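With one protein chain held back, the other chains of the complex are shown just where they sit.
Labels run A, B, C, D and E following the written order; every chain starts at residue 1.
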């Protein structure tokens, strides 16, 4: 009897979309105002989903308080009120699009969550643009 | 041509997370303030999903008014403005976590909805904690 | 490494649920107040989901600005501030239920989006009634 | 000790903005796509606010269940799943803008609510456009 | 140059509406299912508003982090995951309606916030029922 559980957390960060292999014109053509050299920012809403068996003793798939702690310790602390391009180790050679941020958060949390629990990330950059990883 | 249709309903209930096989200290260690003996409560948001063929005469997978009536009759009436531990038959020997409540709502509705329609439950305990059953 | 990306758009439209093969009584019995002859309306919220590989040069599955443009050009322009029954070509012989509208939006966008990207539609008629197509 | 209490209800309706004293061109110039002759529609969200003394016996300014009943009987029944221009008596010689709808709802409810309770209406036509009456 | 600042916090609690001067029948007639003897509960959303001059050195009316700490220390700690009737000192002889809870939160916070700052409380019991105090 598998159930999916979800926990929502958030962080506020600055970022810039920019490919260093391209000149400024190409970057502007591809990324538009998202490539503004002085950065812009977002309130990121992060949903972490775990799928697993319900423990009959607790009625939990996972303790949501603990999941919140894990996300805060390993993700929020690193990303909240930060410049994703400059203040984190993750976007030295990756563009901090919502897609890439979600994959990186997945990779970070995958190491912290028991392997028998399926893990999925949904990340809202704005209310109108969001991503999910992995798929299916 | 299968389409998924969703209906949102809600109920307000009190509950307490507590395993009678454990002493109070262990319950508090596992469930924290959720094990408060005098109960606390939530505005539960319930999404019921049905998957099936679109009826070409109506354009419906299922009449949403009818689905609302079924949910209200078989779920909301039993859970709304109730103490889940004391006022319902379902949590005599089950802890009323979101996971268990969702499974029980599924079991209740599964008997009321035609077997050729796939059924899925999403239940929000708070905006930040929610569950889905079954999975996949 | 496949990621799902979502874009939200909206349109406001009038519609009426009505099967011309039936008399008014039968229509009222099936569709209730939704068959009101003078129409009623909704703020439709549309989520378009694409699934595909992340382009390593851009970090994008798809440019969300471009996706927004495609949806506005091919869907919103045709449906926004329109009477779905009278002002569009799509519901001459189909009832404009949320199910049918979602399928038609899928068919419209499927022609505009590269075939190697999976496409999915979620359409909210109200906050409490919504549909998804295709399923799974 | 005065407290303000609020109750939210909703209705879905079709409407058209159109001044019969003007020709179609002028109407289109003023109202744009909102003057589409075949109507369009909205999910209207209605907030009714009452201000008054808290009754020490009930702890209520007003019974919210009763307020909901009053709004449904006198407003929702008349407007929900209706064409505001054609199906109601209120917009024979008034344009059904959010401003005018709010004033009319105020006038309807003012007669139903005790005069010692202050009454205020907030009406959302969309999430991005809304009005309040009276002011201050 | 006065500005209003708002901070949102939340708590989950059980309560029961019940006037001990009345018999059960009268309580049920007045409060309906809200008088269920075993309690029910809500996710309360609390907005605290302060009005004051902007400090030119900080650009703040009040440090929102500090306001959050004050609310958590003096309100949330006392009410969150509690039974308002049984676990708090405030509703021994007051019915825990949203109106009364808001007034009590105001009285608690009024002692903690500088007198030159105007204070106002908005409390959501559900998305559809909420109150504001003081008024005007």
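One rule holds for everything that comes next: a residue touches a chain if its C-beta (ideal position, glycine included) is under 8 Å from a C-beta of that chain, and two chains touch if they have at least 3 such contacts.
These numbers were taken from a predicted model, which means no experiment stands behind them.
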Legend entry - Missing chain: touched chains present in the view: A, D, E
Legend entry - Absent-chain contact - pick from E:17, E:30, E:61 or E:103: E:61
Legend entry - Omitted-chain contact residue, chosen from D:37, D:56 or D:134: D:134
Legend entry - Absent-chain interface as seen on chain E, which is shown: 1-9, 51, 54, 57-61, 63-65
Legend entry - Residues of chain A in contact with the chain not shown: 10, 12-15, 33-34, 36, 38-43, 80-83, 86-87, 126-127
Legend entry - Touching residues on chain D - with respect to the absent chain: 17, 19, 21, 30-32, 94-100, 102-103, 127-136
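The rule is short, and it goes like this: only the chains that are shown with their structure count from here on.
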Legend entry - Other chains in touch with both chain C and chain E: B, D
Legend entry - Chain copies touching (chain B, chain E) - same or different residues, decided at half shared: same
Legend entry - Cα-centroid distance, chain A relative to chain E, in whole angstrom: 34
Inset, instruction - For chain A and chain B, let me know how many angstrom lie between their CA-based centres, rounded off. - result: 28
Inset, instruction - Provide the list of chain D residues touching at least two other chains, using ranges where the numbers run on. - result: none
Legend entry - Interchain contacts, given as pairs of chains that touch: A-B, A-C, B-C, B-E, C-D, D-E
